[in-house]
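Excluded from the complex is one protein chain; the other protein chains are retained at their positions.
Up next is subunit A:
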Amino acid sequence: MLTVEGLRSRYGRIEVLHGIDLHVDSGEIVTVVGANGAGKTTLLRCLSGVQPVTGGSITFRGELLVPVPAYKRLRRGLAQSPEGRQIFTNLSVEENLRLGAFLFNDERVEKDMDDAFQMFPILKEKRNLAAGGLSGGQQQMLAMARALMGRPSCLLLDEPSMGLAPIIVSQIFDVVKGLKALNVTVLLVEQNAFGALKIADRGYVMETGHITMNGAAEELIADPRIREAYLGI
């Protein structure tokens, strides 16, 4: 579904992605784990179109993605829950969700909103409140719900666990796992390698702009190098 080949990107003169190869098949949950500064977020920014690509290619459902401007990528089915959540703090929870469905104007919007409220009941309670007043965990739920309102076939998630309490993190990961049942393919970028690998089918390990390892998630969890470097076991 999503194929990245030899992807390069730079900030000014400093190249941060030195040729990334990865692929995500339809229906999979794939995770990219790695330490801070490994280039994970830059990779996602390239995929969502807000970061210029200097080399390599991105193919999504058989089409080259690089020339497609960011705002048109959701139309192709690629949604993103961006780094730092980036919810619209001055708008209400409901308005945030409606913006997620910005491309659509049909009855399914209301149905999708009900589904979102079912997935995250706390959002229903707070639907008329300003999104900026939500807690970190609730904001993350809103960011994910908003992304799902765009009816994506593939969802890019950037550090959904960032800055959240462990109990909320496991709740969020459960929801990500549940996306499989909704036929949403997921590319999950995480520092929390253990949590991410536990729900993923496959994983990639990223270090300073390179993919250094990849394989089935359970193999990676069992790999002594990973256990030492990322899982702290």
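As a convention for this text, a contact is a pair of C-beta atoms (placed from the backbone, for glycine too) under 8 Å apart; a residue touches a chain by one contact, two chains touch by 3 or more; residues count from 1.
Criterion: contacts and distances are computed from a predicted model.
Missing from the rendering is one chain, named in UniProt as "Branched-chain amino acid ABC transporter permease" (options: "TAT-variant-translocated molybdopterin oxidoreductase", "Branched-chain amino acid ABC transporter permease", "HEAT repeat domain-containing protein" or "Cytochrome ubiquinol oxidase subunit I").
Of the listed positions A:82, A:137 or A:203, the one in contact with the omitted chain in the full complex is A:82.
Taking the complete complex into account, A:91 is the one of A:91, A:119 or A:213 that touches the chain left out. Residue A:49 is the one among A:49, A:137, A:160 or A:195 that touches the chain missing from this view. Of the candidate positions A:20, A:46, A:147 or A:197, contact with the hidden chain is made by A:147. Within the complete assembly, residues 48-50, 69-75, 79-80, 82, 86-91, 95, 98-100, 102-103, 105, 146-147, 149-150 of subunit A touch the chain that is not shown.
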